[in-house]
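A single structure is presented below for examination.
Let's look at chain A:
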Amino acid sequence: MLQDALLIAGKDLRLELRSRVALNQVLPFALLVLVLFAFALDPDRGVLAQATPGLYWIAVLFSALLALQRSFAIEAADGNRDALRLSGLDPAGIFLGKVLAVSVQLIVLEVLLGIGVAVLYTTHIEGWGLLVVSSVIATASIAAAGTLFGVLAAGLRVRETLLPLLLLPVLAPVLIGSTRAFEAALAGSPSEGWPWVGLMSIFASLYVVAGVLGFGPLLEES
Partner candidate 1 sequence: MIDNWGFVAAAWAVVFGGLGGYAIRTIMRGRSLTRQVPPEKRRWS
Partner candidate 2 sequence: MTTQLSNTSSGPDSTASRGTRILGVLALVSMAALALFGLVLSPPDANQGEVVRILYVHVPSATFAYIGCLLTTVGSAMYLWRRSQWWELVAYASAEIATVFTAIVLVTGMIWGRPTWGVYWVWDARLTSTAMLLLLLLGYLAVRRLPADHGVRTRRAAILGLLLVPNVIIVRQSVQWWRTLHQKPTLLANGVGAEIEGLMLFALFVGFIAIGLVFTWLLIHRFRLAWLEDQVDEAGLDVAIAERRAEGAAS
């Protein structure tokens, strides 16, 4: 199962390296969202500084939607879904591989977006331990739930509109948790942030288990 996961993750990441869709389209989109927030919320009155953690995670969440759409668009083309089913790969392995590939892409995006926030919003960054741990857990949560719902919407004519409807309400706890954890870290009181990391860990575990068990049936078309 893990071998299959690494094979799939390697394939997805190699595909990203060759096509650079996430790098050339999703990342600029995320940075654009940051700039748009600055337009919408007056940067001189301190609103932007207060809202920084929330805006950051909103930008990550919307970019993640695009990355997930992309992750399933490559499998939707030209009979790849059939080929995957015929491949003999463990569905649980396919799920974990996709989660891994999306997570890696999101983490790269988060780092670059973090630099963007630090520069554009002049955020003073501290509380590194909590920032890193909560980012990793939140990313795993988004990728696991997103991959499960991604395959749920895959192959349907309404997939582009269905995925946000299904995914965003479910990810509400992750958005709340990651934002609060970042606020706590930036405010220099990390102890308030750790319970959120715990909650997000439960969320991530739930969705990893659901994906490992549910991916096989979901991959079937009839």
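Candidates were picked such that all candidates are chains of the complex that A comes from, given by their letters.
Couple of notes before you dig in:
To be clear about the criterion, a residue touches a chain if its C-beta (ideal position, glycine included) is under 8 Å from a C-beta of that chain, and two chains touch if they have at least 3 such contacts; residues count from 1.
Predicted model, so just to flag it, every value in this text is computed and none were measured.
Among the chains 1 or 2 offered as candidates, the one in contact with chain A in this complex is candidate 2.
Considering their complex, residues 148, 152, 156-158, 162, 165-166, 169-170, 172-173, 176-177, 180, 192, 195-196, 199, 202-203, 206, 210, 214, 217-218, 220-222 of chain A touch candidate 2.
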